[in-house]
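With one protein chain removed, the remaining protein chains of the complex are shown where they sit.
Chain lettering (A and B) follows the sequence in which the chains are written, and residue indices restart at 1 in each chain.
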Amino acid sequence: MLSGILKFFLPKDKIFYTLFENASANLESLAEKLVLVVHESDFNKRGEIIKQMEELEHQNDVLTHTIFVELGKNFITPFDREDIHSLATALDDIADYIYASAKKINFYKINPDDQGVQKMAVVIKDAVLAVNSAVIELRNLKNTQKIIDCVVRINSAENQGDDIFDLSIDRLFEHESDIKLLIKKRELYQSLEIVTDKCEDAGNVIESIVVKYA
Amino acid sequence: MLSGILKFFLPKDKIFYTLFENASANLESLAEKLVLVVHESDFNKRGEIIKQMEELEHQNDVLTHTIFVELGKNFITPFDREDIHSLATALDDIADYIYASAKKINFYKINPDDQGVQKMAVVIKDAVLAVNSAVIELRNLKNTQKIIDCVVRINSAENQGDDIFDLSIDRLFEHESDIKLLIKKRELYQSLEIVTDKCEDAGNVIESIVVKYA
Partner (left out) sequence: MLSGILKFFLPKDKIFYTLFENASANLESLAEKLVLVVHESDFNKRGEIIKQMEELEHQNDVLTHTIFVELGKNFITPFDREDIHSLATALDDIADYIYASAKKINFYKINPDDQGVQKMAVVIKDAVLAVNSAVIELRNLKNTQKIIDCVVRINSAENQGDDIFDLSIDRLFEHESDIKLLIKKRELYQSLEIVTDKCEDAGNVIESIVVKYA
């Protein structure tokens, strides 16, 4: 760890902005493809989109891994080390759960022509767009108000996600008599709802960075 | 991060004690209201208590957020930064799962006149009282034995929680023929059991603080 001190005068901390921007741009593509998946009735076409999502999710794994490695190598970082770690983890979790949700649809052969699932995908896309806008603003931290607006949008999307989730689960227990399908759909709703939670986690980290550094 | 060094001679680390005490006092109110909820047969009256719990849970969110912000601003902290982060997270998780458990009862229209649920709520109250007592003692760390006694009480409550959980789940699979209700109740038991796990997490952090600083 002491060798890190030698790097004191050679901060290469700009790398983190680029890595975060790449990861959150990737999330946008993932969220757009999720919306496509839940509106695609053809099983095979859905499968092709999900394959593209697998590749995007893998790219995010690599980016997250690189952020952790850079965190280990850099003594000076643009924000608190804890915040870099938490933000990288949150972005990685968003990618994981978007991909996992899409995968479940084909795995369980769930008909995605389901208002709850489709509305949730749109809310997820909203939240992810706001996460990406906020991440882009981190580089200069000048436009604080814009970042705060993004965090508000993320939190609002998370609230909408909760409401859609509650309504969907309620409807499921009320009307679905096929218990196996109920179990499968409940798992899908839970996975989608976790995506919005993870967006909120990302928003919370970004907000605390703004509070400390802006 | 370097600007933090300038604050070196101005430690304002007492703020953490106050924030932790407010959060854990809030947990006591939440746990007391959980016991009320599971003994209240009127759906609407339960709803009113749950609304009060939502407000308390929100207050804990704000307190946790403030602890993280202060952690970012303060170079000197009364304990290890990791311990402050872990304790704040554990207290926040306790609040989240107590509130989530109460909410599920009305959401799923579960009759709370259930020995497992009622016993679990009492065990949770025991654990939370012990967490609060331990947090109060953190301020001076003089009465180490009292803190250790609290940790023992928390762990004992967690063990009781496990036993009640196992028995309840066993009984549920044995006797409940309505699978939808089985799924709902299992989710409630799991949520309640997580509360005692999170109390144990808080106890573990507190114990490690005592070992290092007392």
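We take it that contacts are C-beta pairs under 8 Å (C-beta built on N, C-alpha and C of every residue); 3 or more make two chains touch, one makes a residue touch a chain.
The model shown is predicted, which means the values in this text are computed figures rather than measured ones.
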Task: Chain not shown: contacting residue from A:Lys33, A:Lys184, A:Lys198 or A:Lys212 - done: A:Lys184
- [ ] Write down which of A:Lys14, A:Lys45 or A:Lys73 is the residue touching the left-out chain.
- [x] A:Lys73
Task: Absent chain, residues of chain B that touch it - done: 76-77, 79-80, 82-83, 166, 170, 173, 179, 182-183, 186, 204, 208, 211-212
Task: Contact footprint on chain A, counting only the chain that is left out - done: 1, 65, 68-69, 71-73, 81, 85, 107-108, 179-180, 183-184
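One rule holds for everything that comes next: only the chains that are shown with their structure count from here on.
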Task: Between chain B and chain A, distance of the C-alpha-averaged centres to the nearest whole Å - done: 27
